[in-house]
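Left out: one protein chain. Kept in place: all the others.
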Amino acid sequence: QTFKYAFQGDMGSLDPYSLNETFTLGFQGNFYEALTAYDENLKLIPALATSWENPEPNKWIFHLREGVKFHNGNDFTADDVIFSWERAQTDGSDLRGRAGQIASMTKVDDYTIEATTGQPNAVLMQDLTFLYIMDKEWSEEHDTLEATSPSDTNTNNYANLNENGTGPFMVVERQPDVKTKLVRFDGYWKDIKSNVKEVEFTPITQASTRVAALISGEMDLVYPVAVQDWKRLDEAEGVAPLTGPEARTIFLGMDQERDELLYSNIKGKNPFKDQKVRAAFAHAINLDAIKKKIMRGSSTPAGILIAPQINGFNAEIAKPYSYDPKLSKKLLEEAGYPDGFEVGMDCPNDRYVNDEKVCQAVASMLAKVGVKVDLNAQPKSKYFAKILATGGFDTSFYLLGWTPGSIDAHNAILNLMHSVDKDAQKGMFNLGHYSNARVDELTDEIGKETDPATRQAMIDEAFQIVKDEVGYLPLHQQPLSWGVREGVTVPQRADNVLDFRNVVLPE
Amino acid sequence: MISFIVKRLLQSVLVMLTVAFVAFALFNYVGDPISNMVGQDTTFAEREQLREQLGLNDPFIVQFGRFVGKAVQGDFGLSYHHKQPVSDLIAERMPATLELSFISALMSLLLGIPLGVYTALHRDSIISKLIMTGSLIGVSLPTFLIGILMILLFGVVWRVLPTFGRGDVVHLGWWSTGLLTESGLKSIIMPAFTLALFQMTLIMRLVRAEMLEILRTDFIKFARARGLPKRSVNYRHALKNTLVPVITITGLQIGSIIAFAIITESVFQWPGMGLLFIQAISDVDIPIMAAYLVMIALFFVVINLIVDVLYFLVDPRLRVDRVSSGR
Amino acid sequence: MKQALKRFFDGDLWYSFSHSPIVILSAVVTLLIILAAIFAPWIAPHNPFDLAAIDIMDSNLPPAWNEFDGDIRFLLGTDDQGRDILSTILYGARISLLVGFASVAFSVVLGVGLGLVSGYVGGRTDTFIMRIADVQLSFPAILIALLIDGVARGIFPRELHDELAVYVLIFAIGISGWVQYARTVRGATMVEKGKEYVQAARVIGIRPGTILFRHILPNVTGPVLVIGTIHLALAIITEATLSFLGVGVPPTTPSLGTLIRIGNDYLFSGEWWITIFPGVALILLVLAVNLLGDWLRDALNPKLR
């Protein structure tokens, strides 16, 4: 039973610490495993750890699973965990952030580990889901004690093209960007649903080629599929679209920091500093039209920066701003812009679902209340180079999407809503420099608070403030959009991760 | 001849240096490599550290110098995205691209030249007018559109050809070929044809235009007066005399297919160098881009060298008498 | 002036033009497309570049004759933003024609000039120009466009960036195309310069420049016209590709090529009109221009008349 599927790109490396990115980590999750994992509904479940305790706020004890074998037959033990944790903090690692949550780790016995954290951490277990465990002996044998990185001290890192995990599949052939082949690992410790014996993965860049490959019968699953192609998949025989909401929220941000916008005809002042202008924008955008026309009914209009799947989401606060162009015009008039103004907008064109088209629609909607938008749509490489901190936040008005890596609201609040603080690495994706002292305070509290109810209240408060002040203009949660061969069952995780453990092919 | 070639190869070193230099000046504008190398959660301090490690903060002259220094030792560095030595990656992708360009060049020559000759010989016939017009439709549509339409037709509706990739390949030493398996052969048809379309039209039209002139020359008339058969007059004498521009253009076209069959390769997910390159652009994978551009420079120098040598082989008038040209 | 006109209408060029219906038809088509583009604001039913005038709710409507969703306001249907396809073709053609013709003209002038010099002078000059060509060839239009765009953005003040976009495109596409002309012309020039008519001109004392342009150039235009007319299509399409990389015209003012590219996303979903109509417009233009080019090439050759 070979399962063939395609995605738009390839994972950067087989090395589990080389890139902290959902697709790469998600793929690696099929041959590597961490102490904890998510199930199909993003619920935390034990994996290589059978259970864990939190006897003190900063202290954790993990009980490891016995009888687990790596693909090369080695036994999984506490040494491997500690080794992996150390390796994940080497120079080339991109998972230092996750691994660094744990300040120290000691082996109690072969199957018990004690760890301490720098500060109390409510989401440590979530953060560990993607911190995969490697085999110490194997790494030593192949001299791959450091994570794969592009710095040249590191040529031909063995783990880059080879793996030795504990997961249910083993990589048998790896041609980066061309083809990756996996086969079932017989010694896997757990019974899984899947009847897949072999997996063949091919990256296909072009959306239409991907869809064609599915319809023509060469693929069992392809993703992402352009939303407008769902109709086609529905009509075509033997295939169907598979959709669901993604945990990513798409939103617009505005520069609320500079005294004069970089890209605008208004000189000497910054219209976005005026809450009325921001509100006018919020009411000018017709989220339902975007949903219906551009997203073909597949998006979920949003009122805050996190999606329902995210821990901390509260439906009451999350109601979108109303579409009311009259109100919008009125607000603009009150703010002193009866004829509107011009503003430049930055937009990626290859990052999110229909990103450029959404921007265009926003531009046209704003035009109707008098705001003239000069759209600058670029590929993500140039786009991010321009708007992020490294580019000096060179933007006045932009579109961005965010999925909290830990599936928890704190991550979004910290990165997007906290004031920019370069030293403390806070608010680093708050590109428009939205700032509110109370939100800053709350952010720190939420990070430490372990009591769910109190924590939720604080989260709600933070989102409410941002919403009232119109700090951001949330647009929607974009859809997950896959196409599958009929008869193939694939659970679709909201973080867009494909887990082979649950893939069942028709007999 | 040998001296000519040696001189040319020496010049190519200069060309490659210049290319590398321009390339490094260019990299400031292609985007930020770091944001493609780390996850969104990676802190800015870590990003800065990586940037420092990779030497991206150095002035471009320094980066350029470092690149050249290593390149002369055959080291083109590690790809940012694949974390593999760039030379390995390029070597791995080269067979796919070379095969594709070879086949499509062959297609365009085998179709373009005879059609060009035909349309020149039968200037006013309906068929040649149809050929001339039809060929233009092929070039007025963008490659991506033609590619998709073909995929739709042959891959999805009729399901006779695979929609993507290279099919099964056979490894002969370090070379991988798809030309020895059925699925490999099937896979190459559509991308090769898509690529060939533009060139075929160009070559056909060039051949026709040049032929029309040559057919009016005295030596063709004399060849006919000697009773030489049509085939010999048209192909051996007339066609050969049209070759100088055709060789030039064919050389350049083959060069640019090898180098930048970007769109075709990505439409058909052809695992060649074009695909590698376009992804390197979108990943801002500077080591790949740099090494690749330099290698392409070498390609072009060699191709143009071959073209110039072919000039000399084809046209004896161009051979030596340089010395005699006065002011 | 009057005399010059008279001379022209009496000339062989006009004669052969006025006696070939296909050529006249091509000229009319070309002219119509150009005029339609120039006068787009007056003849287009909508202004697709005016963001306030388009409504996303009108998006993806099929052509007016479609029984189900056809809307009489939008003769050829609408695109994904609710722009009228017909109007967008008209407006978009302005950008495409400008970019197409200007960039081809640019590369022809540059390439032919350098090719002539290279082939005629030979020696070091030739080597130098040809090695520059090799360098040039190594960079695809995309990278050149990125470079030029980057430099232009660095040099010019922010306000000018939008106006600059088109010129950056012209320059980038133009500069990446000249080598083909240069090398072709160089090859032909090397053959041509050995002929006695060139030597006759040299004996008269004609300057090399004049010899090149007055004597050799007319004898090497054949391939240039062939490549040039075909390149027109390529330039228009390249513009669309470059726009996608963020170095072209903004998506809110789509060109013909951009429109085709947008439509490409909707081919599978059955919304064919977004890509087919501009495609047909482009084919018509390219066909007409190439037919004109073919004719001109033959007409300029006295032996073929």
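For this structure, a couple of remarks:
Think of it as A, B and C in the order they're written, each chain with its own count starting at 1.
We adopt the following convention: contacts are C-beta pairs under 8 Å (C-beta built on N, C-alpha and C of every residue); 3 or more make two chains touch, one makes a residue touch a chain.
In this text, contacts and distances are computed from a predicted model.
With the options "Multicomponent Na+:H+ antiporter subunit E", "Peptide/nickel transport system ATP-binding protein", "Cytochrome C oxidase subunit IV family protein" or "Nitrogen regulatory protein P-II" in hand, the undepicted chain maps to the protein name "Peptide/nickel transport system ATP-binding protein" (source: UniProt). Put simply, the missing chain touches B, C once the whole complex is considered. Residue-level contact of subunit B with the missing chain is found at 1-4, 6-7, 216-219, 221-230, 232, 236-237, 240-241, 314-317, 319-327.
Seen from subunit C, the chain kept out of the figure touches residues 12, 15, 194-197, 199-207, 210, 215, 218-219, 300-303.
The working rule: only the chains that are shown with their structure count from here on.
Remark: subunit A and subunit C have CA centroids separated by 43 Å (rounded to whole angstrom).
Averaged C-alpha coordinates put the centre of subunit B at 22 Å from the centre of subunit C. Centre-to-centre separation between subunit A and subunit B, using Cα means, comes to 38 Å. Residues of subunit B found to touch two or more other chains are 30, 144, 148, 152, 281.
The residues of subunit C that reach two or more other chains are 264, 267-268, listed in rising order.
Residue ranges on subunit A touching subunit C, taken from their complex, read 207-208, 211-212, 226, 228-232, 262-263, 286, 289-290, 292-294, 349, 356-357, 359-361, 363-368, 370, 372-379, 382-383. Subunit A makes touch with subunit B in their complex at residues 12-13, 15, 18-22, 91, 94, 96-98, 148-152, 154-157, 160-161, 175-179, 202-206, 208-209, 212-213, 215-218, 350, 379-385, 388-391, 402, 405, 411, 415, 422, 425, 428-429. Those residues of subunit B whose C-beta lies close enough to touch subunit A in the complex are 30-48, 50-51, 53-54, 75, 77-85, 89, 92, 144, 148, 151-152, 155-156, 159, 162-165, 266-269, 271, 275-276, 278-279, 281-284, 287.
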